[in-house]
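Reading through the structure tokens given below for one structure.
All protein chains of the complex are present and in place, except for one that has been dropped.
Which chain is which? They are A, B, C and D, in the order written, and residues in each are numbered from 1.
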Amino acid sequence: MVKPDDLGKIIDEHPFFQGIDDTLRALLVGCAANERYEAGQFLFREGQEAAKFYLVRAGTVAVEIDVPGKQPIVIETIGEGEVAGWSWIVEPYRSTFDARAIGLVRAISFDGKCLRKKMAADPALGYEVLRRFVPMMAHRLSSARLQMLDLYGPSAKPEKVKKAKVKAAGKTKGTNRSPAARLAKAAKKSKKDS
Amino acid sequence: MAERKRPKLAVWKFSSCDGCQLSLLDCEDELLALTEEVRISYFLEATRKIEKGPYDVSLVEGSITTPHDVKAIREVRRQSKALITIGACATAGGIQALRNFKSVKEFIRCVYAHPEYIDTLTTSTAISDHVSVDFELRGCPISKHQLLEVLNAYLNGRKPNVPRHSECIECKANGIVCRMVAAGTPCLGPVTQAGCGSLCTGKDRGCFGCFGPMETPNTAALAAHLKELGCSGRDVQRLFRSYNANAEAFRKESETHG
Amino acid sequence: MTAVPRDPMLPVLFRIEKVRRDLSDTFTMELVPEAGGEFSFKPGQFNMLYVFGVGEIPISISGDPGDRSVLVHTTRAVGAVSSALDSLKAGDQIGVRGPYGTAWPIESAYGQDVVFVAGGVGLAPLRPAIYHAMNNRERYGKVMVLYGARTPEDILFKKELERWRGRFDMDVLVTVDRATGKWSGNVGVVTNLVARGGFDPLHTTAFVCGPEVMMRYGASALEKKGVARDTIWISMERNMKCGVGLCGHCQWGSHFVCKDGPVFRYDSVADLFQVREL
Amino acid sequence: MPAAEGTAPLAVILDQAGLDGLLTAIRAKGWRTIGPRVADDAVIYDEIETVADLPMGVGDEQKGGYYRLKARGDQALFGYTSGAQGWKRVLYPPRQKLFSAKRTASGFTIDPMAQPDAPLALIGVRACEMAAINVQAKVFGDKDFADPGYQGRLKGALIVAVECTRAGDTCFCDSMGTGPEVGTGYDIKLVEMVGKAGVTYVATAATDKGAKLLKAAKGKPAAEADLAAAAKAVKAAAKQSRKMETATSAKLKDVPEHARWDQVAARCMTCGNCTMVCPTCFCTTVEDVTDLKGDHAERWRKWDSCFTVDFSYIHGGAIRTEVRSRYRQWITHKLSTWHDQFGQAGCVGCGRCITWCPVGIDITEEVAAIHDSTKGRK
């Protein structure tokens, strides 16, 4: 088990809460837990209560949408040093996507209810947490927009040619004499006539 | 050298004067060479021989003016790998699109005098209003040089050199003195697509827009200037309302005058 | 000597030695001069490639600047000329003019961390610089390649990227906009990779190449991370007909992209980026 | 003053017969004489043979979008102000073949264009036009990549400049510092003196080849008084009704979002006339042509204009789709960024873009509007 002191140290080292005031960090530690997810395990599921958020320490978390009849669509991946989950801070506190561990994920989780209560009681903590969450959320939003742009350009697709059915058309029928012979004859005749 | 497979060419006609397809026969110096490179599979004006589709390239002349045309052009599209429309009728509805500006009432009176004989639509519209078109060749009539250029570019897999800019650029390159500036002659050149070879200006007359609107035509600015030159609203309307009357930019401008 | 200089508009004939398909629409050609000899260039420079009867386009050189025996170009077939290039085979000839334009100042980054940020086919113009860095690995701090592609199928030089990733002295991060198939890597835009850092921003030179929008956001992500504007470099793309500053098409503010660029220091052009339709 | 020997410039007085003799001498030396003549209601620069081809007694009236020839009532041959198009038509023709290529069994071969034609003698080059020729010489004379066609034609050319003795209504060379007096680059300079006794020319040579030709023309040596009268006549052309605000125009690149761009876009038709008649606009595009069989290919260079959509096309679309961006590109380049590129403005104040703009958009007025709106700031 990780001791609260060690938790505080881990929190301090993670870029997200880097440099946070000692007293505030102590408050955070009270809501934190060390967690480990094996590959394929879900950190949270779409529609369920957003009970926690995570500081990812190692491994990658895929944020996904489940599509019936298809593979789930990965919207983004969250890696070491980043945060997974922000629905805990936004009413009605339900997760908007699935989060699944790709490979082993180690993270510090924070209990949302616990933290919200402390934030309400201590505006300094509330401000500090929001001050760090809002830029992260803004970054996610702008990244999502860029991702929509098809920034690197679509690939060229060769156009398919449709096959068509056509009515058979009338054939030209030859006559008993070749055109060359007729021409020659015409020329001869005209010579004779002139 | 390996024989290149000759693509099949078809020439189709809708409502028109036949002048644009005649342009193909007017390529006197190139016609025989052309037939060595393409196989003429359907071209009623030139041959009674008809080959089955699909066709590699279809040239389509004329505008859509009857219910039968509407069906026929879809069939042509289905049979054509590349569909190239040729001429103002096919690209903008042609002179016969002037009917589009008549009141429906008046028009119905015309049509229904003998409804049992005649089957016609109230509008004359461009081919691209009905099916997708791969390339539009402008002009009333088209320039045979541009026609050859498009076929040539197709055969050689390159982009056709058919500029979309104003006729003025062509005039200046040809060393023609601007009729509007130097003689006060009303001219659609600044809003008309190049390609004719500065024909009218070369003959001391103003451009009447037979190549249709250029890529970004500022018709309002030109119309204002035409009025400064002494044109009445009606004159301006007539100018924009001729062989490419139903091309959007010209149609809209013509509707604000009169 | 008053001889009239050789016309810069005349191509030199090269023969295609090898063609490799990279992606469904992207391919790499190796060319050798028909008349023999070597071809030297600086990373980031481009050539005008002429396909007989079809036309000419500017294409960056994507090969190793250390190998002068062969000229390598990676092209994506998007227009008539690039599609015509795509249809050529080994043994065919093309015309080449160049090399033209400015280069990635890869040597100015000696002693620093170098970060290559690439998007889509923008990895190709950076590859010569990456080769240079790897050929001179000891002269650099960290070497990072951050690469974004549309889907896993659109990742250019995939095997090479994997090989580089396998090296202990190089960091390679790849991300895609849309995960397909069995992709288990990063999903998200390439700027996210920049945001993750892993380099020393105060001692980093960054080379960014990709579509204009991607470079704009890529450069600003680097800036946010603390990399100074004057150590960020980008490579511009504009319509070019001559490649040598005579035709006027590639103007961008006061610059001719063909001869003042394509590689620009970010601080000298950041303002231009903000002007629409410049 | 006696006819110049040694260092002093050669100056002679020619009457019109003498001028004709000069033309004959020039042609005899193998130059193709290109000069002003009247065609299609304007003065154009075209092949001329004798003085009879020149526009005798022809003046012009020019204003925004307006050009009319006017009889002067005298015998002046250079009584107009500027011709419909400048000298770039001959020094950098609208269509130039770059090379032709032939398919072979193993690939193809490239044949460079043919050697240039007979050298050109440009007769009647004005101050602004001389300046424009020098501007283009810089554009096409980059240290790394020069255009051999332009440079070759210019090098082989004989330039006979003619001083302006009156300014047209669209002229503003004075404010651009490119006139009214002809700068450097010419071989012979003429000042046309229209007097009661007839028309004479004060002809000065600036180069050896100019001096040789002038000597052959056998004029009467010019006296001090003649030279003084000529200098005075040139001064009259400095009286110009239009003026460029050069301090503001050089800084246009700093106001890319000025509201004026939208205002001019309402009038601008993007027809490209201004760029075509501009004597310094140098943009070109290339066209590839083939024969039907695809065995023979050619590459041509054609004048292009930054007012076209295609000009800024890169795969997927054009950069400058809006009229405002295209007008802004043209005028900003001409007046502002040209300084960064070539150390001077790209405008020589000839006024052609004003006269030949069908709707009379006036480059000086556009700059003045921006000048007025930014005046007093800071």
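Methods note: a residue touches a chain if its C-beta (ideal position, glycine included) is under 8 Å from a C-beta of that chain, and two chains touch if they have at least 3 such contacts.
The working rule: contacts and distances are computed from a predicted model.
Novice: UniProt names the one chain left off this complex as which of "Spore germination protein", "Na+/H+ antiporter subunit C", "Molybdopterin synthase catalytic subunit" or "Dehydrogenase"?
Specialist: Choosing among "Spore germination protein", "Na+/H+ antiporter subunit C", "Molybdopterin synthase catalytic subunit" or "Dehydrogenase", the correct UniProt name is "Dehydrogenase".
Novice: Omitted chain: which shown chains does it touch?
Specialist: The omitted chain makes contact with A, B across the full complex.
Novice: Considering the complete complex, identify which of B:77, B:99, B:138 or B:158 is in touch with the unshown chain.
Specialist: Among B:77, B:99, B:138 or B:158, only B:99 touches the chain that is not shown.
Novice: Among the options B:18, B:228 or B:255, which residue touches the chain absent from this view?
Specialist: Answering carefully, the residue with contact to the hidden chain is B:18.
Novice: Name every residue on subunit B in touch with the hidden partner chain.
Specialist: Against the left-out chain, subunit B lists 13-20, 22-23, 25-26, 28-29, 31-32, 35, 40, 44-50, 65-66, 69, 94-96, 98-99, 102, 110-111, 113-114, 116-118, 120, 124, 140-141, 143, 196-197, 199-200, 202-205, 208, 210, 235, 238, 242-243.
Novice: May I ask you to list the residues on subunit A that touch the chain which is not drawn?
Specialist: Considering the whole complex, subunit A reaches the absent chain at 170-175, 177-180, 182-183, 185-191, 193-194.
Keep this in mind: only the chains that are shown with their structure count from here on.
Novice: Report the inter-centroid distance (CA atoms only) between subunit A and subunit D in whole Å.
Specialist: Chain centres of subunit A and subunit D, defined by C-alpha means, are spaced 58 Å apart.
Novice: Among the residues of subunit B, which are close enough to touch at least two other chains?
Specialist: Those would be 156, 158.
Novice: List, in ascending order, every residue of subunit C touching at least 2 other chains.
Specialist: Residues 53-55, 78-79 of subunit C touch two or more partner chains.
Novice: Which bits of subunit C are touching subunit D when the two form their complex?
Specialist: On the subunit C side, the touching residues are 2, 4-11, 13, 15, 34, 50, 52-56, 78-79, 92-93, 95, 237-239, 241-242, 244-249, 251, 253-254, 256, 259, 275-278.
Novice: List the residues on subunit C that touch subunit A in their complex, please.
Specialist: Within the complex, subunit C contacts subunit A at residues 23-25, 76-78, 119-122, 148-150, 154, 175, 177-179, 183-192, 195-197, 210-211, 213-214, 217.
Novice: Which stretch or stretches of subunit D touch subunit C in the complex?
Specialist: For this pair, the touching residues of subunit D are 98-99, 101, 103, 106-110, 112-113, 139-140, 142, 144-149, 151-152, 155, 253, 256-257, 282-286, 288, 290, 294, 297, 299, 301, 304, 306, 311-316, 319-322, 324-325, 329, 333, 337, 340-341.
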